[in-house]
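Please find one structure pasted underneath; my questions will follow.
Only one protein chain is missing; all other protein chains are in place.
As written, the chains take the letters A, B and C, and residue 1 is the first residue of each chain.
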Amino acid sequence: VRIDLNADLGESFGAWRLGDDEAMLDVVTSANVACGFHAGDPTTLKRTCAQAAARGVVIGAQVGYRDLAGFGRRYLDVAPEDLEADVLYQLGALDAMARAGGSRVRYVKPHGALYNAVVAAEPQAAAVVTAVADYDRSLAVLGLPGSALLAQARVLGLRTVAEAFADRAYTAAGHLVDRRREGAVLTEPDRIARRAVEMATNGSVISVEGTIVAVNAESLCVHGDTAGAVQIARAVRSALTDAGVRIEAFDTG
Amino acid sequence: VRIDLNADLGESFGAWRLGDDEAMLDVVTSANVACGFHAGDPTTLKRTCAQAAARGVVIGAQVGYRDLAGFGRRYLDVAPEDLEADVLYQLGALDAMARAGGSRVRYVKPHGALYNAVVAAEPQAAAVVTAVADYDRSLAVLGLPGSALLAQARVLGLRTVAEAFADRAYTAAGHLVDRRREGAVLTEPDRIARRAVEMATNGSVISVEGTIVAVNAESLCVHGDTAGAVQIARAVRSALTDAGVRIEAFDTG
Amino acid sequence: VRIDLNADLGESFGAWRLGDDEAMLDVVTSANVACGFHAGDPTTLKRTCAQAAARGVVIGAQVGYRDLAGFGRRYLDVAPEDLEADVLYQLGALDAMARAGGSRVRYVKPHGALYNAVVAAEPQAAAVVTAVADYDRSLAVLGLPGSALLAQARVLGLRTVAEAFADRAYTAAGHLVDRRREGAVLTEPDRIARRAVEMATNGSVISVEGTIVAVNAESLCVHGDTAGAVQIARAVRSALTDAGVRIEAFDTG
Partner (left out) sequence: VRIDLNADLGESFGAWRLGDDEAMLDVVTSANVACGFHAGDPTTLKRTCAQAAARGVVIGAQVGYRDLAGFGRRYLDVAPEDLEADVLYQLGALDAMARAGGSRVRYVKPHGALYNAVVAAEPQAAAVVTAVADYDRSLAVLGLPGSALLAQARVLGLRTVAEAFADRAYTAAGHLVDRRREGAVLTEPDRIARRAVEMATNGSVISVEGTIVAVNAESLCVHGDTAGAVQIARAVRSALTDAGVRIEAFDTG
């Protein structure tokens, strides 16, 4: 049994710090590094990539909408042609940073509102994966199981990686409970860690209705930008190790 | 006798158009394509790179200060570490665009105030060429003869290309006359074309003092963003061809 | 019979020019001046306001989404609280420019995707008009007849001004034909001018179905940023004058 741990990193911007990237890099096996459109100035991206490379953490491009003021969390109705170019631009920029650090970008994970949009929006999903395929067909696409994003990526023959969220409540149908509902986001490290183990070892989780739902994921997302994030991530890693789960990055081309 | 013709392209941004890129791509052999920091949205950059590639025009990364409102024409006192990361970011982003169009970035030319800064500012010049070398040692660096930029590029073993300006007045010492002085910028197509031929065939030009000054350049810069720019560029190309000069891109690795 | 003519102005940004503001200011009676979020650098805004003031053209704040790359034409899912602050910020900034030019902002007109959003989106409409009322209750709100924007403005006791488009096709129900449908946007100056006269004198226009539909508008919008825009605007003004229509700004507090 093995699982990948991924987290959003490189999200500082200029004078503004966000998250504890170095601490998180000691926990995760895959780093979703911001690409400058929703967060991440070039110096931060370069340093984060170098730190990831030094620890053998795999680097992914966390592409987002061009919206610094909204941190990429607000839906932006970008034309697919423009979104494709925006993703390609971010991907190339981050790959330059990764290569300067002695590594390279291995996968792409959309951020924030774009992540949510490409769950269902076919044209935006197609734009993202077309940019990925245009850049490098050996890149993987990381996203929500059942999303348009992963479906479109498979159509283009790209490697897809499904992820699950140990700190999010699931419905009996296997969907994430809406963030705005009470209890949608878990905060107790021990409970989150137990769910991570359940997901990694049984491929399942208890839904809010109390049923067991299947969660087939090669990667677990842990958050890096909230209070107590590092502590939770360490609890997840520790519990997985104790349960005999091998924590390592998913295979890429 | 051969010479390269280069021009700044891809400088539109969103709804704002600048210059006639397609017309200029039929004239030049090297395109200094903007990289998004001083100008150029990703869709424009992608299209411009594809158009350049389709015509066999060599693509260069026209890196600049992060200053859209100032079009990169205002000096910005960026720390060398940040400038290095900024250049690397732009270079990778544009290379992704060039590769999507079936080509790749072959050289780097700083834009605007950065171009002027790296004539003398050693730390900024070092930052630019370090980023270039970190990205790809086969890239050439295009700049002003005698500049710190070209000197530092040679120190790192990079290919350097010196350029001259057929539409700018030169002093007897071989420097450009300050833009703000009257007569510093020529506007008559015929006169500019004659100077281009003189530069390409004799390696010289008549200074404002009336003396002959040596101008050793592998490339001539023609402007694309002013009124009558395309007409001037065509006059230059036509005069060079009539004089038996081979117009082709400089060799790169 | 009287009518106001309004146009979007001040939409240049840095090195990028858009439209012929001075020519349009000789035609219109109300200037929707950009506020820097979708277009308009401060120097442009200051100059445009001064030019409008010098001609007695009334100044309105053309507020938009914070999206320079998209020119405010892409829907952005801004939280109402943030939109309210964004509008207030833009309004204050432009009013400073207008006052430096000896005038002041008299009305607010949303731009682009925000204009379209507040036709139906109650929370975004409420955010815009709350910002207007917080700033100055004597300001008018200019928008589409029947829009949530004008309804919400009336709830707050603000002066509302409905506008019509002489260059757009209308359905029998009195709605604008979708821009993407053929024939949705008219381009012949004479035909546009005749429709403007019909709108101003009869309060009606012929729909695409051939029926007569009522168009009650105190202002006609003429476009300033397309090819031939100035010519069309002049034709409209000239035809209105010939028909005995008084062209003057709507009354404000």
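Just so it is clear, a contact is a pair of C-beta atoms (placed from the backbone, for glycine too) under 8 Å apart; a residue touches a chain by one contact, two chains touch by 3 or more.
Owing to the predicted nature of the structure, the values given are computational and were not obtained by experimental measurement.
Considering the whole complex, the residue from C:Leu94, C:Ala121, C:Ile192 or C:Ala249 that touches the absent chain is C:Leu94. Contact with the chain not shown here comes from a single listed residue; of B:Arg47, B:Arg66 or B:Arg159, that residue is B:Arg66. When the whole complex is considered, the residue among C:Lys46, C:Arg159, C:Arg195 or C:His223 that touches the unshown chain is C:Lys46. Residues of subunit C in contact with the chain left out of this view: 36, 41-43, 45-46, 81-82, 85-86, 88-97, 99-100, 134-135. Residues of subunit A that touch the chain left out of view are 11-18, 39, 41, 68-71, 73, 225. Where subunit B meets the missing chain, the touching residues are 66-67, 69-70, 74-79, 82, 113.
To be clear about the criterion, only the chains that are shown with their structure count from here on.
For the pair subunit A and subunit B, the distance between C-alpha centroids works out to 39 Å. The distance from the centre of subunit A to the centre of subunit C, with each centre set as the mean of the Cα atoms, comes to 42 Å.
Residues of subunit B found to touch two or more other chains are 41.
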